[in-house]
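All protein chains but one are shown at their positions in the complex.
Chain IDs A and B follow the sequence of writing; residue 1 opens each chain.
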Amino acid sequence: MMDALRPLMKPHRLILMALAVALVWWCAVSLNWAWLPDYWNNGLILQGLWTTIWMLVASWALGLFFAIWLGLAQAAGPWFVALPAKGFCSVIRGTPLLLQMWFLYYGLGSLFPYIPWIRHSWAWVYLREAWPYGLLALTFSFAGYEGEVMRGALKGVPHGQLEAARAFGMSRFTTFHRIWLPQAVRRVLPTLGGETVLQLKSTPLVATITVIDLFDVSRRVYQDTFITYEPLLLLAVVYMAITGLIVLFFRWLERQVPTKTA
Amino acid sequence: MKLKLLALAAIAAASLANVASAAAIKVGVAAEPYPPFTVPDSAGHWSGWEVDLMNAICKDQKLDCVITPVAWDGIIPALNAGQIDMIMSSMSITAKREKVVAFSNKYYVTPAAIAVAKDSKLGMTPKDLAGKVIGVQVATTNEAYAKKFFGKTSTLKEYQTQDQVNQDLAAGRIDADVADQFTLADFINSKDGKACCKMLGALPYDAETLGTGIGAAFRKSDTKLREEFNKGLADIRKSGEYDKITKKYFNFDIYGG
Partner (left out) sequence: MLAYLTSLFEPGHALGLLAWSPPGWGQVFLTGLLRTMEISVGAYTMGLVIGVIGAFGKLYGGEVIRDLFSIYTTVVRAVPELVEILILFYAVPNVINQVLVSMGHDRITLPQLLVGITVLGVVVGAYMTEVLRGAILAVPHGQIEAARAYGMPPAMVARRVTMPQMLMNALPGMSNLWLNTNKDTALLAVIGFNELTLTTAQAAGSTKAYFFFFFAAGVLYMIISILSGRVFAFFERRSRKGQPQIRGGVI
């Protein structure tokens, strides 16, 4: 326990920590936090936090699923599959996410109401909401970036292993999900934590298309009360905390997976 | 020696004061158009009811005022950082906001009105709109109004700008649009508005949520400018200048009781 604390006990670090405590103290005392109980009690903060988290988790899982197919299409598919997959990744990586999101919500979304059979179908209940567009944009974005990573990882698995699997009489599918995919995922894992943090940092963009996430709540506090910096500072702290949790989680995950690669 | 320094300081102070009084008052308006109150043309010139009112008040008080457009999201920090000196941007006076900025006396009040899609059969009572989605602009008196009367039975969807609410009404993403009567009428009478939507009419007036009205915002320390503004406003109300400006844009009185 004392050993773990030793690196923190250097004089300049103690001074830095004292400064940090002083800064937090100053923020807590001399800034205006009177708005906080109101927005906590009316549930808006928790609602925003929840939206941010489930948007992150859902777009992460869906995006990763698509990414595997995008990577596979580019690494092993025939040209008529590989080319569209590559094109998709390029467009996603080459244009701003904000633009993609506005394209989906204001562009695509504004076309639907003029198509009668969509307007009268069951899907309209969801299509008129904002969150499906936000989720779709975030999913596409994660799929685009991770698809590129998966392509590299799949190509990085030694070919001899796949040949050996085939020689053992494994079917193409078994080879893929027993040999190829697990090794590729193992290669991707060290970068996945960082990519997840990047994805978290993309989520506030959904606030620009009227989804009530954590960032939108802070903007609402500003619009209501004209208090500018305090909601943003709190927001920064919350995002930092979530980032910390993500980093810890992926460190733990990496320890669960044997790291020795062939 | 000491005297000389004092004299120098006095001169410096005087010249500084001169500079300060000669400097133009920068009036912030939201960069997003809000017809018919603040409207930019393609060359960046601003016109509209609020712009005319500002010019009249500044002329009455012999102030040199220039319009400075700022994004609505950054308008308060801009005021506090001194990038602008006052805000005239159809800002609702609310008790929460008065803790951060100082407001002038109100210079207009608008009743809330409601618009729906052209083919809609909805009425305008809370019962008619139960279970429906109503769009409002965030942190406006109209939002407070909608919350009070429709909040319990309908879903409110909040937008950053009125333009977005109108867009989404046209796109069918909301069932009704509650906004102040003047801007809503402006939208309904436009080409896009006529194509998609119709006005149901003004909602019953409610003094609790709408009564405080619209005012100009100042830094709390800037009492002098605020008093000058209030004096100028009172003068043009008395001289009939206010009504003359209003007649240019509306066919009724927007000052309210």
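Here is the rule we use: a contact is a pair of C-beta atoms (placed from the backbone, for glycine too) under 8 Å apart; a residue touches a chain by one contact, two chains touch by 3 or more.
These numbers come from a predicted model, not from an experiment.
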Of the residues B:P36, B:G74 or B:G151, which one touches the chain left out of the display? B:G74
Touch assignment to the omitted chain, from A:P84, A:P132 or A:G152, lands on A:G152
Of A:L31, A:L83 or A:L98, which sits in contact with the chain we cannot see? A:L98
Even though one chain is not shown, subunit B touches it at residues 16, 19-20, 23, 26, 31, 42, 70-74, 77-78, 80-83, 163, 167, 192
For subunit A, which residues lie in contact with the unshown chain of the complex? 10, 12-13, 16, 89-91, 93-100, 102-103, 106-108, 110-111, 148, 151-152, 197, 200-205, 208, 215, 228-229, 232-233, 235-236, 239-240, 243-244
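Just so we're on the same page, only the chains that are shown with their structure count from here on.
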Distance from the mean Cα position of subunit B to that of subunit A, given in whole angstrom: 38
For subunit A, which residues are in contact with subunit B within the complex? 32, 34-35, 106, 109-110, 112-113, 119, 128-130, 210, 219-220, 222-228
Give every residue of subunit B touching subunit A within the complex, in rising order. 73, 76-77, 80, 94, 96-97, 99-101, 133, 138-139, 157-160, 164, 167, 171-173
